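Selected chains only, in their assembly positions.
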């Protein structure tokens, strides 16, 4: 077993001084004002150990990372029916997502692009009594941490700038692939985006995907096959238009968010979460990508 | 001068008994319940004469025809600035209008497709004190007829089924090509669609486009160049994906609506309006197209 704490510290030292730390997401003030100097890494291994370095206890906006948690909840609730409403294949380049949705008659390519996650949000709105509260309860249960919450300001900012998401939701509605009101689904969706978590909380929440569907407290939430599906989706669709690059550089299933977080995992081995708010041109955390590449190289643990 | 009344009556007789009258638009109940047997034609010549046959005094839903009136008002208000926000070229096929809008960065191809008319609606919302009242006033002034009005039920039905228009408006907004709130612009837009007029009212309203910008009462609303622009747009973009076919069959600038109306005109000569609610596969009035083709053939009056 490698000395993980030493590895994380070495990576942190190597990476923290990189001069080009990328660009902060600036479409909403809550993200635009984050300090680019933040950098944290947290690792949880399947044997229950936990390692951290830097700002791994500082909460940040999970953004698209929460799409994976939403997906897992939807699959737990309605199982294979999920795939009647959303596909499982990579979507290619991002500039024409609405075009793709039009051509494919309202079935999003996969649940990790925005239009797909809006369909997942619709499923949760239909199947949870109090969608926001119940989803939060789910995440708190996964992590054993009742402090996790939405950031109302972020949710509000997402809403008032989220015209492309409104366009996508209305287009889905026109194809009858949205059962609830656009406003209700997007309200839930924007709250999902606003979920705030630390690196260690994210490692803990994603633990079930590295542990056959059982969360940290050993409760089974989804079955083996569903875990496999989610990991396959993260591997092929988890990084916007950089899924191929991430598969190469890091070689793990994972998901990034424009808040600068990345969660990646190796089944039966570990979950690792990084946070550094500066993004590369494709919208993925610059230092995070570097750190994860180094980790899989140094720890000799990747799918390849 | 041909005997226009006789020509209209001959066309009416020839056309009314066509067995396949096309299909009624069924996306909202107010259109779905219209009797397919309705058929009217009205002609107004530039020398002030007026001819009618069939249901030419019965009001119907103008739908997209009102886009031309809205455009003329926008041009009267802001002139050439209109073209900074919308193009003047045909758009090709209709199934991927949002795709096109995405590729062209939020500048609709022309003001007679939905996304373009939404931009025009936005211009009117910005430049009219009471958009709905003022627009109605404009149409009433053009026609000298104060009975013309919106149909609130139609406007409401358009609104609750208009997800594609909501998608387009939000996409425009995401490209910063919508200055007002989506709700406000679409409320006005859906009212435009719901405008109810008779064949003779439409001929009268469109009289200015055949008369160098002067309405029936000889008031100048738009200049020569603006008239030319509007007629060129109708000729190349006025019939969804059947502009080329209409240019061939009829050879006049014109505009159709899914309510079954068509207005066409020959500058300095006449405006002719038909109404028959059954539509062909491309969404244009079946009997209307037939009647107009016969008219230009019999009257030997087309642009070709």
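By letter and in written order, the chains are A and B; residue numbering begins at 1 in each of them.
The rule is short, and it goes like this: contacts are C-beta pairs under 8 Å (C-beta built on N, C-alpha and C of every residue); 3 or more make two chains touch, one makes a residue touch a chain.
A quick note: this is a predicted structure, and the numbers were derived from the prediction, not measured.
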{"item": "Copy count for the complete homomeric assembly [2 present here]", "value": "4"}
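Everything that follows uses one rule, which is that only the chains that are shown with their structure count from here on.
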{"item": "Size of the rotation, in steps of 5 degrees, that lays the CA trace of chain A over chain B", "value": "180"}
{"item": "Complex contacts: residues of chain A adjacent to chain B", "value": "95-96, 98-99, 102-103, 163-164, 166-168, 170-171, 173-174, 182"}
